[in-house]
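All protein chains but one are shown in place.
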Amino acid sequence: MAVCGPSVCTPEEAAAARSVGELLAAAGAVVLCGGYGGVMEAAAEGAARAGGLVIGVLSGADRTGANRELSAAIVTGMGQARNHVLVASADAVIAVGGSWGTLSEVAMAVRSGSTPVIGLGGWRVLDAGGTELPGPRQASSPEEAVGWALES
Amino acid sequence: MAVCGPSVCTPEEAAAARSVGELLAAAGAVVLCGGYGGVMEAAAEGAARAGGLVIGVLSGADRTGANRELSAAIVTGMGQARNHVLVASADAVIAVGGSWGTLSEVAMAVRSGSTPVIGLGGWRVLDAGGTELPGPRQASSPEEAVGWALES
Amino acid sequence: MAVCGPSVCTPEEAAAARSVGELLAAAGAVVLCGGYGGVMEAAAEGAARAGGLVIGVLSGADRTGANRELSAAIVTGMGQARNHVLVASADAVIAVGGSWGTLSEVAMAVRSGSTPVIGLGGWRVLDAGGTELPGPRQASSPEEAVGWALES
Partner (left out) sequence: MAVCGPSVCTPEEAAAARSVGELLAAAGAVVLCGGYGGVMEAAAEGAARAGGLVIGVLSGADRTGANRELSAAIVTGMGQARNHVLVASADAVIAVGGSWGTLSEVAMAVRSGSTPVIGLGGWRVLDAGGTELPGPRQASSPEEAVGWALES
């Protein structure tokens, strides 16, 4: 399960990401994230707190900037092409908060057609006419988000 | 210059993409696109009509499905990680119409911080509070979009 | 630490890879491999037997063909570009046996200039004049290979 979100986030987003990581790990899921700060770090902290396995899929060419909660790091050295790797590796994607990098991950996951995408306080996407597009399923709590991810 | 957009599009979007490709090529720019149908094919047609160079950056592992207007194809064999390659290769990105794949390209280009992104009839992105986010600059015509791309 | 090698291998190569995986895991190292059969599977078996963490970095777009010993799989969906990800993620690379895919990993690791590469019964590379090139350091046993990898 991948937890995506911005590298700079609010305390509320960090708390939500921490809960998501913890709940996923407590349920036995491997937690994947982008490996850096903000939502990524909070999700990793949560997973580590539950004794789970958490893997950071880094965009950089070495481990610089990786958070300290990771069980292991994958160093892609591929910039944002790593967003694809993160999404392709996940049975479901939970996005906490929003950023352009996060949106690219959400968009690729929805595009794949096979990966459930769940949003928690994230961005919304409208078509040119102003109609909201059916993309990520919006959860109202970490518990709901994780529940949907696990049943997928 | 990259022209992005959905592989299935309206006649209006195709016409706009054709104009964008033609205007870019007429100005001497190399046109990059995703290499398949819809907006990608229309942009390639426009560029070819103007005698320009148009390169398709394909997601597949061979040339299956590539349109016939390409001067050359780059076969990434990397699925949607090719979206990153397309965006990273472009001095500016013009998105015509919307799709989740297109949105991932727009998002990665905005995220890069260095590539101007111009939308033409594309999707819009709101934050969780419903405020539209400053991302792609919305053009009202192919001429305006190409003008902005070339001055960037 | 990455263990590389062919997906079809001899019993001797499998035994060597199993020992390498086991020794690495027993020393507390995370074991990375390509995630499929042959040497990759044997290395994963060894790591699992020692209770270690073993991650398969898959070339495919889903988990088809992944071996059953993996703690987690990274699905790159990028074909052989995954060889780069595997190598870039490793503090050292141990190649057991030879194949063209394995050779590409060895070559990228040597090319990086920063990753120690250790060969165990693998291929050799000569320049055009027939002189053997200094590339991977050739070990004579799994113990020696792992010892060199851990001291790097």
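To keep things simple, chains are lettered A, B and C as they appear, and every chain counts its residues starting from 1.
We adopt the following convention: a contact is a pair of C-beta atoms (placed from the backbone, for glycine too) under 8 Å apart; a residue touches a chain by one contact, two chains touch by 3 or more.
Being a predicted model, the structure only gives us computed values, none of them experimental.
Trainee: Using the definition of touch stated at the top, determine which of C:V39, C:V54, C:V110 or C:A139 touches the missing chain.
Mentor: C:V110
Trainee: Out of B:V85, B:L103, B:V117 or B:A145, point to the residue that touches the absent chain in the complete complex.
Mentor: B:V85
Trainee: So which of B:I55, B:I94 or B:V146 would be touching the chain we can't see?
Mentor: Answering carefully, the residue with contact to the hidden chain is B:I55.
Trainee: With the missing chain put back, which residues of chain C would touch it? List them for me.
Mentor: Residue positions of chain C that touch the missing chain: 78-81, 83-85, 87-88, 97-101, 103-105, 107-108, 110-112, 121-128, 130, 133, 135.
Trainee: Identify the residues of chain A touching the omitted chain, counting contacts across the whole complex.
Mentor: Answer for chain A: residues 61, 76-81 touch the chain left out.
Trainee: Can you list where chain B touches the absent chain?
Mentor: 30, 32, 53, 55, 57, 61, 71-78, 84-85, 88-89
One rule holds for everything that comes next: only the chains that are shown with their structure count from here on.
Trainee: Where chain B and chain C touch, do the two copies share over half of their residue numbers, giving same, or under half, giving different?
Mentor: Same: when the shared numbers are divided by all numbers used, the fraction is over half.
Trainee: Need the CA-centroid distance for the pair chain A / chain B, whole Å please.
Mentor: 27
Trainee: Report the inter-chain centroid distance for chain B and chain C in whole angstrom, where each centroid is the mean of the CA atoms.
Mentor: From the centre of chain B to the centre of chain C is 39 Å.
Trainee: Where in chain A do residues touch two or more of the other chains?
Mentor: Residues 78, 84-85, 88.
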